[in-house]
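Heads up, one of the protein chains got dropped from this complex, but the rest are sitting where they should.
So that you can tell them apart, the chains are marked A and B in the order they are listed, and the count of residues begins at 1 in each.
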Amino acid sequence: MAVSSGKDVRETRIVTRRLHDVANSWTYDNARADGAYEMWDEVLRRADPADIHAQVKASGLRGRGGANFPTAVKWESLPDVFPRYLVINGDEGEPSTFKDREIIEKDPHALVEGVCIEAYACKINKAFIYLRGEFALGYDRVVQAVADATANGWVGQNIKGSGFDLDIVVHRGAGAYICGDESALIESLEGKRGMPRIKPPLPIHAGVYAKPTVVNNVETASTITHIMKMGGEEYAKLGVGRSTGTRVAAISGHVKNPGIYEIEFGMTFREIIFDLCGGLRDDRELKFFLPGGASFQWLVNCDEHLDQIYDIDDISAKLGTTLGSGAIMVYDDTTDPLLVAWRLAKFYAHESCGTCTPCREGSGWIEKILYRMSHGLGRPDDMDLLLSASANVSPDVMRAPFTQTTICPLGPSPVSAVASLQKYFRAEVDAACANQPTLIPVSAT
Amino acid sequence: MTFTAKNLERAHAIIAQYPDPHSAILPLAHVAQDQDGWLTNEAMAEIAELVGTSSADVQGVCSFYTMYKRRPCGKLVVSVCTNVTCLVVGGPEVLHHLEARYGADDDVFVEEVECLAACGNAPAMQVNYEYHEHLTPEMAAAIVDDYKSGVLHARGVSGGSK
Partner (left out) sequence: MTAGEATKTTVTVTIDGKTIEAQPGELLIKVAQDHGIYIPRFCWHERMKPVGMCRMCLVEVDGIRGLPPACTMPVNDGMVCRTDTDAVKSAQDGVLELLLINHPLDCPVCDRGGECPLQDTTLAFGPGESRFVEEKRHFEKPIPISDLVLLDRERCIQCARCTRFADEVAGDPLITFVDRGDHTQVLNFPDDPFASYFSGNVVQICPVGALTAKPYRFKARPWDLATVETSCTTCAVQCRGAVQSASNQIVRLLGVDSDAINHGWLCDKGRYGYEHVHSDGRVLTPRVDGDDVSWPNALDTVADILRSARDLHGGATVAMLGGAHGTNEGQYAWARLMKSVVGTDHVDAQLGDGLPAEAVLGLPRAQINDLDRAAAIVLLGPDLKEELPVLFLRAKRAALEHHIPIIDLSAAPHGLSPYVTHRLDVAPGEQGPAAEAFVAALGGAGARSDAIEAAAAAVRDRAGDIVVIVGRPSLAERPEATLQAAAALAGLTNVRFLSALRRANVHGALEAGLAPGFLPGRVTLDSGRARFTEAWGAVPAQRGLDAEGILRACADGKVHVLVLVGTDPLADFPDRVLAQKALDTVGTVIAIDAFETESNRRAKVYLPVTLWGEQSGTVTNLEGRVQRLGRKVSPLGVVLDDWRVAAELALRLGVDFDFELVDEVTDEIARVAPAWSGGSAALVRAARDGVVLPVAEHRDGIVLRRGGLSLGSDDAVSWEPIKPDDEKVPADPETTIDDTDADGVELTAVDPGASGTELHVWDRVVADHLRPPRDNYALRLVVGRTLYDAGRVVEHAPSLATLARPAELRVAAADAQRLGVTNGESVRLTSGRGSITVAVRATRGVQPGCGVLTFAADGRGAAELIDASAAVTDVRVETLR
């Protein structure tokens, strides 16, 4: 029986403070009263873009979209080519991830202020905020925030007499998870099908309209304002190792209190699930949890996994999985892992852009096999077939992180669920698939 | 011409935001869909003309994105999430209830969708992209009925503001 840590576990609210503490925090007046644009004002007065670089570098900030790339290093790679663009990735679509939506809807001014500061630091005069199409309310709020910021002179031409121009375009997607991939997002922003680009070139060298492009997640951009306020070194004191600061985690599933929690890196999963979130619904037994969104291997109810700390590098070094998009999904002992694996596979099959054969055809096949396995039609050799079919997509099936034969990581993502089934639930799967006849191969030629 | 004069003006303003008019395809398709209730071939052809590409290109782009409905879908698009959080807390039940209830209703288009980023209050659905969370099947039906009766005002079918 998994239990709480017994400690006094609390959030560290930096990025999420305003949206918790200020009523109607999305309005310009309320956000402004809470200090919105003060940092931007100061940055303009200091007129020292290099200082922003220095602070962000000192902060150790790493991208909060899931790839964990150091933000300052990305900036430093910008070639000396103009115009260049800033693109904010607000296409949050990873299953069970909802932390960006919270910021977009409830603290759009923090996002706009972060965009201003980042654009200023990188000498960018045009920024695009790409929002997931389904975020209709979020779109309205960000559009309003940009309009209010423009009306109040924080965005536009010659901002506050600084000579700096910034134009922000809010762009709505239209329903495609893959556009969360930065190069697919750029394609989509260019009015194309959201198919990930072949790298190189990286967006930082040739992104939107083949110009240098900084792509940042919503949370990353919003954090920059706070780093400037706190000072980079102060921010870096939070967290553990190279995982500095806080991460906004979205926790859902069978916990008593699901929602977003801003976590200082270094907390254990036990503390997150059993203390912050109050343990499992109806005090049932934990069966398994997904520590970082839907695309990576699962963890289960054991001390090794529960006492793993929330640390980007430590979890991948020790357990081969990642913190991904910042979502944690928790499942109790009533859950059929096959059903979860099937639903994930269905998601990836539905969201495959169709570019690479292994993903286009493989995700559909994996979904079909998992469907019959999870719906009482599984056959005794289906799990082995599943592993073998998965190897067509991600050759070393059990390896974490997965190996990739596709342009982007969507292809091998469902294989993480397959590997997790094999690793932790093989006996349960075999039992579920014990009664159907074995397949007879059909000749292809 | 399918865009109304007002929307055509809007379309030109949207195009002007981008360094390359081709970028305006998605936003223009949203405007067209909000106006017509679905994305018609005529609208795609007009968008192609406006941004300077082929109709086939616009069709290829728009068909990639699930929000664009290329056949009539009624007045209300009801999107029910059944992804891995909603899956275990009642999402499929909401979906099946609504599908059964509105299966023959031309005004209501019930669809199963992927994660709506509302997992903190799962199960969730959107009606014309307005969120409704923490649902039971009965609550969900009551909400859809309220939209139908006009108690609740819906956004456009592409999520445009009311």
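Just so it is clear, a contact is a pair of C-beta atoms (placed from the backbone, for glycine too) under 8 Å apart; a residue touches a chain by one contact, two chains touch by 3 or more.
If you're wondering where the values come from, they're calculated on a predicted model, not measured in any experiment.
Engineer: Of B:T4, B:N41 or B:S161, which sits in contact with the chain we cannot see?
Structural biologist: Answer from the full complex: B:N41 touches the omitted chain.
Engineer: Among the options A:R18, A:R132, A:R172 or A:R193, which residue touches the chain absent from this view?
Structural biologist: Considering all chains, including the one not shown, the answer is A:R193.
Engineer: Touching the hidden chain in the full complex, which residues of chain A are there? Just list them.
Structural biologist: 176, 193, 198, 349-358, 360-365, 368, 385, 388-389, 391-393, 395, 403-407, 439, 441-445
Engineer: In the full complex, which bits of chain B touch the chain not displayed? Write them out.
Structural biologist: So the residues of chain B touching the missing chain come out as 41, 44-45, 53-61, 63-64.
By definition in this document, only the chains that are shown with their structure count from here on.
Engineer: Nearest whole angstrom, what separates the Cα centre of chain A from the Cα centre of chain B?
Structural biologist: Going by mean C-alpha positions, chain A sits 24 Å from chain B.
Engineer: Which of the residues in chain A come into contact with chain B in the complex?
Structural biologist: By the definition above, chain A touches chain B via 83, 92-98, 100-101, 126, 132-137, 139-140, 169, 171-177, 188-194, 209, 250-254, 258-260, 290, 294, 327, 329, 331, 335, 339-340, 343-344, 347, 350-351, 353.
Engineer: Of all residues in chain B, which touch chain A in the complex?
Structural biologist: Within the complex, chain B touches chain A at residues 17-20, 22-27, 29-30, 51, 60-62, 64-68, 79, 82-85, 87-89, 113-122, 126, 128-131, 155, 159-161.
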